[in-house]
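A single structure is presented below for examination.
What you see is the complex with one protein chain gone and the rest in place.
Per-chain residue numbering starts at 1, and chain names A, B and C are given in the order in which the chains are listed.
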Amino acid sequence: MHIEIHFTFESIQRPAANFPNREIGTELEFQGIVRELENGRALQGLQYEAYEPMARQVLAKHFAELAQIHPCESVIFIHRLGWVPVGEASLYIRVLSAHRGEALSFLAESVNRLKLDVPIWKQVKEP
Amino acid sequence: MHIEIHFTFESIQRPAANFPNREIGTELEFQGIVRELENGRALQGLQYEAYEPMARQVLAKHFAELAQIHPCESVIFIHRLGWVPVGEASLYIRVLSAHRGEALSFLAESVNRLKLDVPIWKQVKEP
Amino acid sequence: MEITLLAFAQAKDDFGFSSQTVACSAEETLRELVRRIAPNANLEHLRIAVDCEFAEWDTPIGNAREVALIPPVSGG
Partner (left out) sequence: MEITLLAFAQAKDDFGFSSQTVACSAEETLRELVRRIAPNANLEHLRIAVDCEFAEWDTPIGNAREVALIPPVSGG
């Protein structure tokens, strides 16, 4: 499985569509967008930070484990760091697979696991 | 909920990103791509047709019903018709929601229902 | 009265038409209508729709305007 993990302090740019072979049947793309309201407070944005070498290691482990359960061809993971204004993406994930079920499960469980034990944090702090 | 249903004989163009409000937390995009192998045969592409007025009516009903169960803000559905070569998208769906769970369920069940009773057909016929 | 009878995909190939106008009466059922047009057709995997909604084969035509032969769908 092709795995890419990126962190960026710039706006997330959607990677160019690029299918590794003619057996890809599903392209699934997820973007997590910063919302205005968090616990009833109106925000201008959120501040993100990561323990990047550990985050990469944990994410790579998650993706390798999930690929055993839900075989997919490729995952590209991009997390933005620093200040992310409301309405912009903090997270982008693209999954390619032969069939949709695998991509949907892989994506859903990747995000669930991200929120369990990948050392990335958001905080309500103005830039 | 904002609902758009399009059919096109041209390549599917991804619609411009456009969030209706500052409470969108998830953008989920699905593309169904024509695969080379179907039942062991190597294809050049597939021919799609629809009973378009009925397909629109059934899809609109599905989306309205699913929005009751998995509240989402917006769905854009685009299905390509005519000849679709291997490696190109026959189907594009974008779902916007506050939280990822709703968008993932809405999308998964939309495609399941599409394959049950929306009058669209693919056939193995050269153009 | 007249209705438009539509056939799609495999049904278009099997029945040999994509659209035709058929004379009929309101009391005739959908099954009788299709049997009259295509006495030997296999209807087993075919669904039927009336004015863009799935219908039962034994429903009378009533005031239908458009009847469609719907083979198993395969969109996506």
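Going forward, contacts are C-beta pairs under 8 Å (C-beta built on N, C-alpha and C of every residue); 3 or more make two chains touch, one makes a residue touch a chain.
Given the structure is predicted, the values throughout are model-derived calculations rather than measurements.
> Give me the visible chains that the unshown chain touches, in label order.
Result: the unshown chain touches A.
> Which residue from A:G40, A:P53 or A:P127 sits in contact with the chain not drawn here?
A:P53
> Which positions on subunit A touch the chain that was left off?
Touch set of subunit A with respect to the missing chain: 32, 48-51, 53-55, 57-58, 79, 90-91, 111, 114-123.
One rule holds for everything that comes next: only the chains that are shown with their structure count from here on.
> How many Å are there between the centre of subunit A and the centre of subunit C, using C-alpha atoms for each centre?
Measuring from centre to centre gives 48 Å for this pair.
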